[in-house]
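Input: one structure, supplied below.
Right, chain A next:
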Amino acid sequence: ADLYVPLLTYRTGAYAGSGIPIADGMHDYLAMLNERDGGIGGVRIAIEECETGYDAQKGVECYESTKGKGALVYNPYSTGITLQLIPKASVDKIPVLSMAYGLSAAAEGETFPWIFNPPDTYWDGASAIIRYIADQEGGLDALKGKKIGYIYLDAGYGREPIPLLEQLAQNYGYELVQYPVPGNQMQNQSSQWLNVRRDRPDYMVMWGWGAMNPTAVKEAAKIRFPMEKFIGVWWAGGDDDARPAGEGAKGYKTLNFHGVGADYGAIQDILEHVVKKGQSKVASPDKVGENLYNRGVMNSVFIAEAIRTAQELTGKKEVDAVDVRRGFENLNITEARLKEIGLEGFMKPLEITCEDHSGHNPVYVQQWNGQRWEPASEWFEPMTDVVRPLLEQAARDYVQANQPWPERAEPCG
Partner candidate 1 sequence: MSATSASPILEVNNIEVVYDHVILVLKGVSLTVPEGGIVALLGANGAGKTTTLKAVSNLLGAERGEVTKGSILLGGDEVQSLDPNELVRRGCIQVMEGRHCFGHLTVEENLLTGAFTRKDGAAAIRADLEMVYGYFPRLRERRRSLAGYTSGGEQQMCAIGRALMARPRVILLDEPSMGLAPQLVEEIFEIVAQLNRESGVSLLLAEQNTNIALRYATYGYILENGRVVLDGDAASLGSNEDVKEFYLGMSSSGRRSFRDIKSYKRRKRWL
Partner candidate 2 sequence: MGEILYLILIDPFVQMAELPDFFLQVLWEGFVSGILYALIALGFVLIFKASGVFNFAQGIMVVFAALSLVGLYEAGVPAFLALALCVLIMLGLALGVERLVLRPLVNQPDIILFMATIGLTYFLIGLGEFIFGGEPKVMITEELLLPTGSYAWEVMGGLVIFQQIDIAAAVIAVVLMTALGLFFQNTRIGRALRAVADDHQAALSVGISLNQIWAIVWFAAGIVALATGIMWGARSDVSFALQIVALKALPVLVLGGLTSVPGAIVGGLIIGVGEKIGEIYWGSMIGGGIEGWLAYFIALAFLLVRPQGLFGERIIERV
Partner candidate 3 sequence: MGLMTLERPGGKRRRHLDEVLLALEGVSLRFGGVNALSDISFDIRKGEIRAIIGPNGAGKSSMLNVINGFYQPQEGTIRWKGRERRRMNPYLAASTGIGRTFQNIALFKGMSTLDNVMSGRALKMRRGLFWQLVWIGPARREEIEHRRRVEEIIDFLEIEHIRRTPVGKLPYGLQKRVELARALAMEPELLLLDEPMAGMNLEEKEDMARFILEVNEQFGTTIALIEHDIGVVMDLSDRIVVLDYGRMIADGTPQKVRREQAVIDAYLGVAH
């Protein structure tokens, strides 16, 4: 049989703006593997998209309706859906790949053997932003007395980093001011930004998604907030998030952990094998290589590499979900491998271990120049030393709250 990979995507609803490029990227890379290599290890990939509309109920419905077909891995692309799937994963024995979203604590492989969230957790992201700000100001000590505003989508996603930001505020003596944006107010943020104007924070950090992002960028420009001091998480970095604000968005920064642009061998292959043949849904070829598109590609790279690793480990070509989980746990994407798959320089090498399903991998800051994203910093590490103990604690709390939580039964390796 084929390698069946369901993709939970959303091309409709209020979050479609962010969902579409990701869905395209995910789909196109896998499709390209089929076209160029005939699949993975010679077995074709059966790709099926299931529309969730970023809605947890529909997400679960998608999960239920596809899991029976031998799904190898799930990418929910929604923190809400991820949370629903986490307990199911170990029962149904299908791994969940929540790439840089979802439950931060899921990085604890001992507790969550079926969940993977490489390359970074939200807490890594938050700590990286603080580290970046400190660099700008001349060191962690300079954070003392600074005011950092945090504007976020008032849902699980946006609230996840708060404990870490508060912890760091304690450690380094900055003041954290929170600006929640309710989901139904995404396009109507003038109050939040009025507050920002009054509070005059030195930096603004944003955890936004969907229509929240472009609105925030516009509002920031409107109150004349210095854009180079406005830093978003990697999900707030879509090209369509910055573009609508025009000139005003110039200088806006976000984190990233992969390259943008189409100048990578694999992306060129996508253009050639998929987009040109009209098998892609992208609105125009220019969209290929945009930030969130590449994010989708990276997600599919993980899937493909995990499957390949599983094939190597088990020696069979037609792997099942349990094998793919092993593949993920032994995932090791080296420089050499990146080169092989035509993504040299696209991302940093990455390794997943049984203990650490995320990896605290390096990130960099990119900046909007009015047309496209440009790197604005070197790659740097998040504050692993702070994040790690918090993750462990959170995992313990999770287990505590969800007694009886199954002990890890899967052997390592």
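Candidates were picked such that all candidates are chains of the complex that A comes from, given by their letters.
Some observations on this one:
Convention: a residue touches a chain if its C-beta (ideal position, glycine included) is under 8 Å from a C-beta of that chain, and two chains touch if they have at least 3 such contacts; residues count from 1.
Computed from a predicted model, the values in this text were never measured in an experiment.
Only one option in 1, 2 or 3 touches chain A in this complex, and it is number 2. Against candidate 2, the residues of chain A that register as touching in their complex are 11-17, 19-20, 154, 178-188, 190-192, 194-195, 197-198, 210-211, 214-215, 218, 222-224, 240, 243-244, 283.
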